[in-house]
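Quick one: structure below, then a few questions.
Here the complex is missing one protein chain, while the rest keep their positions.
To keep things simple, chains are lettered A and B as they appear, and every chain counts its residues starting from 1.
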Amino acid sequence: MRPSSTLRRVSTRIVTYLLLGAFAVTTLFPLLWMLYSSFKTNQQISLSTFSLPTELHFENYVNAWQTAKIGTYFANSVFVSLTSIVLTIVAGASAGFILAKFKFGLRGFVYGFFIVGMLIPLQSVLVPLFIQMRDFKLLDNPWSLILSYTAFGLPITIFLMESFIRSFPDSIIEAALLDGASIRRIFVALVLPMSKPVVATVAILNFLNNWKEFSFALIFLTRDDRKTLPLGLYNFLGAYTADYAGLMAALMIASIPLLVLYFLLQEQIIRGMTAGAVKG
Amino acid sequence: MKIRMLTVALGALVLWGGAVSAQNAPTVKFSLWHSFVGADQRAPFMEQRMAQFKAKYPQYEIDEQKIPRDQYQTKLKTMAAAGELPDAFLQWPNAPTKEFVAANLLADINDTLAKNKSWAASFVPRALENFTVNGKTYGAGLGISVTSILFYNKALFDQNKVKVPTTWDELKTAIKVFSAKGIIPIALGNKAKWPVQSSIMSSLGNRVTGSDWLDNALAGKGAKFTDKVFIDALDKLKELVDLGAFNRDANSIDEVQMRAYYYKGQAAMTIDGSWILPDMIANAPADIKANTYLTVLPSIPGGKGDPQTMSGVSSTSIVMNAKATPEQKKAIADLIMFLTDSDAQLMYPAYNIPVSSKTVTPDPAKVDPLYTKLVELIKAHPLTAVYDGSMNSEQADIVNSGLQAVMVGVMKPADLAAKLQATIK
Partner (left out) sequence: MELLRRNPRTILWGLLPALLLYVLFVIWPILRSFWYGFFDWNGLSQPVFSGMNNFVEIFSDPIFWLSLKNNLWVVLASVFFQIPLGLLAAVLLNGQVKGSKFFRTAFFIPMVLSTVVVGLLWSTMLNSQAGPVNALIMLFGVGLNQTPDWLGNPNLAIFTLCGVIVWQFVGLYMIIFLAALQGIPDELLEAAAIDGATPFDQMVRIQLPMVWPTVIASVVLCISGSMRSFDLIFVMTQGGPANATEVMATYMYNKTFAVSQYGYGSAVSLVISVISFGLILVSRFGLSRKEEE
């Protein structure tokens, strides 16, 4: 091993760490800023945006809990988001599998068909979707959100699953078929477990989108006990003033499930196919 | 024997049933939507007053929905498009009301006004006029919004030996002195585009053109937006920008950030509306508050408008869905009165809402000094129109975006005038 290549390797590493570190600073700072701002008063935030708090105003959290009705809305958000991602993954994974591994005439058309749902700004479908939910008598019902979130989450789910499953070697599936396994069994016992990384990714993405979504929630839900978290957050932004302290506190609380879910699922993404059907 | 017992039992049942139903007077149910929630200054007032309303009228069952301001318009318009408006809802004066009336969505309150003459007469004219279309009135304003108040920090003026400007030249002098010292002359936050139009241009324009001009131009009779007076008015705004009157990020920050400059003592003046008061009272440091005074925009040499005026508009009002039943309409009319009668108006000062009543005078001892200064200001200065109050939503959009474009230098005043004139048919 020539010394100059070691030097090059070390210096590349240092530069890499520096770049990664610099980017990490820019992404961590907002979270830290949100955290320490949530302990300041509105006057302090307005007069000096970046300074650290001098005293810790825990009452911001109590106020936020009440103003954003976090008690009720949190549970609704959890129910809607979790149910949606389960449905999305079931429907999306099977569609992705079909599109990836089966050849049929309409395949290209179906693939393109799912693209259409990703092209339109959501505000455009508010009125037609509202009318539909009203006609299906689903207004003020969490299922109006669950079905909408699932349906709108399908394109991204299907694309990611399809591209992932596509790169599976066909040989494994053929071997299983020759062994007499039904296609359904292949899907459940072979494809899905091997797809853990992308399933975890899709779960995180959809949960994220559903948790933060508010346009549909605003239009479909009116009764207070059905509302989801994002609706409560807007209580802090008045027409001419803003209660940033309360907003930061509420956002801290609202961000926790997202971060927890990411931590849990991160493992799944990285673990990979060590139990390798791929080996040998 | 059995038949007699049965008869007695039946009779008792009938009597009991009768007694029970006599207790239940017919309830009137209606739905009510408004945006007085959370950070809105009127939220606590509304909560209190609604509780009093329900206590006074137990026979009314109200499905009250509170939707934060930013989402309120989106939700209301979506419901309107789907044909699902609530029975009673908060509505903005002038253009929004006109649009809804043109679509036959609202019921008028002329009857209520006729039957309650003292209540009707108690209002500042604007509170009713801004909700009147073709002789029919559809609401009564929950207060008054003055939009073009010049707030100034007297201490900064005294320290720098500058006279508080009452004329255009004095304003220019003040701007020069403050800029040289690194103090922002006038703090402005125009990211939302309407502040410049509502707070500055409406009054500045009026100074130059006079009040009749705007009405005539909008009616297309005897005046045009392309008239020299309007271009001159726009030029005056551009002059302020070129003199460095505003903070550099004026078109990138919102009103909340704008006030931060003033609260920190980094700006000598700010031009804003009466809605700023609750925030200023709660969040401005004590020394800034003590030194803050209110006045109107300075006079313009050769201007056709009365230099003592300020621009103002009625605040919002609850309006009635045209499809409401007669019983619901009576209930909603009671609500509209209850929210704006003299008892209610006496409550406004506690929440720093400027009253829309001619007859109610707040007790200075019970309110913040800033509020008292506002009341005196309103008494001393007549109100003129706010541009977006007289224009339809398309024209308002053009003028809001256009003013921003003129300030940034990407549009010439003459082009903005032409664009506005193109909307007059």
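Please note the rule applied: contacts are C-beta pairs under 8 Å (C-beta built on N, C-alpha and C of every residue); 3 or more make two chains touch, one makes a residue touch a chain.
From a predicted model like this one, the values you see are computed outputs, not experimental measurements.
Participant: Sort through A:A64, A:I173 or A:A239 and give me the one touching the missing partner chain.
Facilitator: A:I173
Participant: For the chain that's not shown, point to the residue among A:I14, A:A75 or A:V110 touching it.
Facilitator: Per the contact definition at the top, the residue touching the missing chain is A:V110.
Participant: Among A:V198, A:A217 or A:L231, choose the residue that contacts the chain missing from this document, as touch is defined above.
Facilitator: Considering the complete complex, A:V198 is the one touching the chain left out.
Participant: Touching the absent chain: which residues on subunit A qualify?
Facilitator: Residues 16-17, 20, 23-24, 26-31, 33-34, 49-50, 87, 90-92, 94-95, 97-99, 101-104, 110, 113-125, 127-129, 131-132, 147-148, 150-152, 154-156, 158-160, 162-164, 166-168, 170, 173-174, 177, 183-184, 187, 197-198, 200-201, 204-205, 208, 212, 233, 237, 244, 247-248, 251, 254-255, 258-259, 262-263, 266, 269-273, 276, 278-279 of subunit A touch the chain absent from view.
Participant: If you put the missing chain back, which residues of subunit B would it touch?
Facilitator: Missing-chain contacts on subunit B: residues 73-74, 77, 80-81, 99-100, 102-105, 184, 191-193, 247-253, 257, 261, 266, 393-394, 397, 401, 404-405, 407-408, 410-411.
Note that in this section only the chains that are shown with their structure count from here on.
Participant: Please compute the C-alpha centroid of subunit A, do the same for subunit B, then give the distance between them in whole Å.
Facilitator: 40
Participant: Touching subunit B in the complex: which residues of subunit A?
Facilitator: 42-43, 46-47, 67, 123, 126-127, 130-131, 134, 214-215, 218-219, 222, 231, 234-243, 246
Participant: Quick check on the complex: what are the subunit B residues that touch subunit A?
Facilitator: Interface residues on the subunit B side: 35, 37-41, 65, 67-71, 74-75, 78-79, 81-82, 84, 255-256, 259-260, 263-264, 273, 275-276, 278-279, 282-283, 285.
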